[in-house]
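Sharing a structure, written as C-alpha cells. Questions coming.
Part of the complex only, each chain left as placed.
The first chain written gets the first letter, and so on, giving A, B and C; residue counts start at 1 in each chain.
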Amino acid sequence: MIEQLSQLSALTDLAVEARNMVVERTGGEIEGVALEEEQKDNAKVTRIQVMNEMASQRIGKAPGNYITIESESLRVADKPSHEYLSGILAEELNRLIDYNALKKSPNQEATILVIGLGNWNATPDALGPQVVHHILVTRHLYDSSPADAKQGMRPVCALAPGVLGLTGIETAEIIRGVVDRVHPDLIIAIDALAAKESSRLASTIQISDTGIYPGSGLGKRRIGITQQDMGVPVIAMGIPTVINSVNIVNDTINQLMNQPNIPPQLKTSLQQGNDYQQIIQNILQPFMGDLIVAPKGIDQLIRDTSKVIAGGINVALHPDIRAEDVSLYLQ
Amino acid sequence: MIEQLSQLSALTDLAVEARNMVVERTGGEIEGVALEEEQKDNAKVTRIQVMNEMASQRIGKAPGNYITIESESLRVADKPSHEYLSGILAEELNRLIDYNALKKSPNQEATILVIGLGNWNATPDALGPQVVHHILVTRHLYDSSPADAKQGMRPVCALAPGVLGLTGIETAEIIRGVVDRVHPDLIIAIDALAAKESSRLASTIQISDTGIYPGSGLGKRRIGITQQDMGVPVIAMGIPTVINSVNIVNDTINQLMNQPNIPPQLKTSLQQGNDYQQIIQNILQPFMGDLIVAPKGIDQLIRDTSKVIAGGINVALHPDIRAEDVSLYLQ
Amino acid sequence: MIEQLSQLSALTDLAVEARNMVVERTGGEIEGVALEEEQKDNAKVTRIQVMNEMASQRIGKAPGNYITIESESLRVADKPSHEYLSGILAEELNRLIDYNALKKSPNQEATILVIGLGNWNATPDALGPQVVHHILVTRHLYDSSPADAKQGMRPVCALAPGVLGLTGIETAEIIRGVVDRVHPDLIIAIDALAAKESSRLASTIQISDTGIYPGSGLGKRRIGITQQDMGVPVIAMGIPTVINSVNIVNDTINQLMNQPNIPPQLKTSLQQGNDYQQIIQNILQPFMGDLIVAPKGIDQLIRDTSKVIAGGINVALHPDIRAEDVSLYLQ
C-alpha cells in the first residue's frame, strides 16, 4: 500500500511536510486530513490526523496520527531547553498511548519494547541505536522489585537490531522474533528520518501511531514494524537528520524564482516546467543515490538529540520515578 | 548442570586451564578427558575431548570438544601472523562442523547465524560485537545471487544482541526469537572469555561445540545458547580478555613459593593452607566483584583479535570465495 | 627529584593515600605535612599541604597543596549529584588559583590552557582527552566578543596532545611549544591516576598545584608539566581509574590477616614478613607490567566523570556565565 502512495511521500518522512506540499500545490485544505497547531514557549506542536485511505493516498502517508514538535533549540546544545523538549515529547507521547488499555491484567503494567532502528556505524543513521543506549531498561529488574518500587514504573526493554546490510536479516524479522519471546504490549520504534527542507534538520521530532518500515534495502520487505505485522501497537518516532538531495536542487530553484535579479527567461521556464521535478529526480537518482546531505555538526547533533528522545521516553514510561532516582536503575 | 560443576570452573573459561588445574592437583591424567597436542609453526593447537558426565564434573566443563589455538603472535599487531592464525582457526573450525549433515536439501547450503555476545560499550567485553562487525554477511544476497556465484558460498547472517543490562531481555531469548524466524542450521557464538593465567590473555583462541551461557547477570538464566535450547548445533568461540582477580593473587602466591629469598615460614604456611584458595575467594568476592584485570592495550587488542576471528570464520564458511573477492561482499 | 622519592609513591598517585601509608607505618603524624578534613553533604574534602622538601621525601609527593574530593556518588550516574560535585570542584579549584595575580593587565583576564593528558584510544587513560572534549573553549572568541559579554568570562583554550607512543614526541615538549605561542597565564592539566585502594576508583578527585609528569614512557623525561618547565603555574587534576596490581595482592593479604579462620602460621609469617611487599613487587613487575586493574564499567565511568571535571572547570573559569548560556559558547 505504501508503495502505491503519491510520489511526493518519497521526498520526506515528515507528514507535516507532505501535507504542506499538497496544500501548496492545490491551494486548499485536504479532505480527510485534520490539522491542529499549538504554539508553546519555544516550540510548536502540530498534530495531523490522516483519517482515511483516500487522504492517505493524497499525502502519501499511512492513515493515523502524526505529531510534530518543532523547535530551533533542539539544534542548540542547551541542557535546560533539551529537558523542556523532553517534557513536551513525554506529554505528546502519552496522548497517543492508553496504557490501561494495553495492560494484560490489573496487577501487571504494560511491557514496552523500544527499538532503535538504523546503523550505529553510519553517523546520520545512528539516532535509533543511540536512543536505545539512553533508555532506562527495567524489564529484567521488574519482577524482582518490591511492590512499592514498582509503583508507576513499567517493565521496559530495548533493542538495536542493526540494519539488513550488517545482519543479513530483515530488521522486522528480528523484531518479530523478539516480540514472540518477550510478548510486549507496545513497541516504540525510533529511526532517523529524511526531511524536505534543510531548516527542519535536527529541529523537528515526529511521533506517529502508524508504525514504520525500516530502510528499504532490497525493496522486497515482506513485513513492517506495524501493528499488522507485529501483533501489538507500534509508535514510531524520529528526527530528520538528512535531506533528500533532490530537495536541495528543488529548494534552490524555488529560491531562484524569488530573486529580483534573476533573468526573466529563466524564471519563466522554471515556472512553466511543470514536470521538471520529475526530470530532476530522474537525473539525480543514479548520480546521487549514494550521497547524503546532512548538517555539518551531525555527529554531535545525533548525540544530543538522542538524549532528548530517550529522556522523553523515560519520563513518559516511568511517571512516578523521580528524576533523581533515575540513575539508580541505569546500567 | 553447569552450576553443579566443580568450583574450579569458575576460575577460567578455558577447558585447557581447567584440565591442567585438575592434573596438577591430582598428579595424573583424568579419566574421560582426551588430550591431543599439535605444535605448528608459531602456534600450538590443543584438542580436548570431555567424553562423559563424570569427566565433565571433574574439570567443570560440559561434555564435548574444546580446541585451543595458542600463539604469542596473536597479541602482536602483525598482519601476516594474524592471517596465518585466521587460517588455522578456519581449519579447526571446519573440524567441528559437518556442513553436509547440516544441509536441509542438496541445493541449499546450510544457513549460519553468527552471534556476537557481549557489551559493545565495555571494552574487554566487546570482542563478540566487533567480530560480528567484520563478518561477511551474505544471507540477504544469497537467494538473488546467480547459481555460479553461490558455489562455495554459504548464506551467513549475524547479530550482536547486546547484554541483559542494556536490553532488559535474556540474550538467549533474543537469539531464540531470531532462530525461530531465520531457521539457521548452525549457530556460531563469539564471546570474550576469562582466563586464569595472565599469559593467556589475547594469546589463546578457544573453539568448542558445547554451546555457551551468556554472562550470568541475575544468575537465573533459564535458557542457554546450546543445542538443547536453540534446537540447532552451537559452536562457541572466544579469546580470554580478562583474568579473574582471584587468579592474580593465586598466581602471585604461587610465584612467591618459588622465590629463593622467601621467608621459610611463609612458604610452609602457604603450602599447608589447603583451603586458602577458598579463603581468598571469599575475601575477594565482595571486594573486587566489580574490578577487571586486563592487558594495558586492551582496546587495540580487541580490535586486532576480532579481525583474526572474523577472518577465520569468513574463510571457513565461504571456502570458494577467493580472498581478493571478499571485499565485494562486504557492507 | 621525583625519582629520589620514597618507593611508596610508586604505589599511588594520591597524596592522601601516600600520607596514610606513612602514618600507618609510623603510627603518627608526619612533620611538615598539614592535614585538613571537611565533611560536606555526600562528599569529604581533604586538604594536604606538603610543606618542605623533607616532608616531600617522606611521603613521596612533591611539595605543594593536594586537595581530595571523595564521594561514592561520583561513581553513580546521577546527574544532580554530579552537578553538586562539579560545584565543589569549582570551589576547591578557585582556592588554588589567584586569577588577579595571574592577569597581565587590568583589562585582560588571565588566559588558561587546559591540557588533557593520556591516550584517547585506551579507555582507562582517556580521562584527560574526554575532559578537554567538554571544556568551554573561548579564547578564539574572546577578542571579538563585546566588552559586556566578556564580563566574568575568561579566554580558555584546550589541547589533548596524545601520548609519547602515539606521537613520538615527549608530551611536555608539545605543551611547551604551544605555551611559547599561546602565552597562557595558567595551565590546568588533567590525567587519569592510579590509586592504591580499589574503593577509591572513580570516587575521588585530586587537585594539586604541583604540576605533573606525564606517563613515564622511556623513563628519561627531560621536562615535566610543572611551573619550572612551563614557566607558568600548573594545576594538576585527576581521578583514579586504575589500581597498581601490586596493591591488589597487598590488600588481599592485609584482609587475609583480619580473617578469623585463617591458619595461625600463615598469619604469623605474613606479619613477620617485613619486606614481603618488596618481594611481591619484584615478582609482579615483569609478570603484570602490562596488566591494568580497573572497574568493570570503566568505559561509562570515564564518560561520566570527565563531565564532572569539565563542568567544575567551566564553572570555575567563567564565573559570570549563567549555566543556561553555557551552551551558546560550545562548539
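We take it that a contact is a pair of C-beta atoms (placed from the backbone, for glycine too) under 8 Å apart; a residue touches a chain by one contact, two chains touch by 3 or more.
Please read these numbers as outputs of a predicted model, since none were measured by experiment.
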With 3 chains placed, the number the full structure-file assembly comprises: 4
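Methods note: only the chains that are shown with their structure count from here on.
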Interface residue identity across copies chain B, chain C - same or different by half: same
Distance from chain C to chain A - Cα centre to Cα centre, in angstrom: 43
For chain B paired with chain C, centre-to-centre distance based on mean C-alpha positions, whole Å: 38
Residues of chain B that touch chain C when the two form their complex: 121-123, 198, 201, 243, 245, 248-249, 251-252, 255-256, 259, 261-263, 265-266, 268-270, 272-273, 276, 279-280, 283-284, 287-288, 290-300
Interfacial residue positions of chain B with respect to chain A in the complex: 121, 132-133, 137-141, 144, 155-162, 164-170, 173-174, 176-182, 217-218, 331
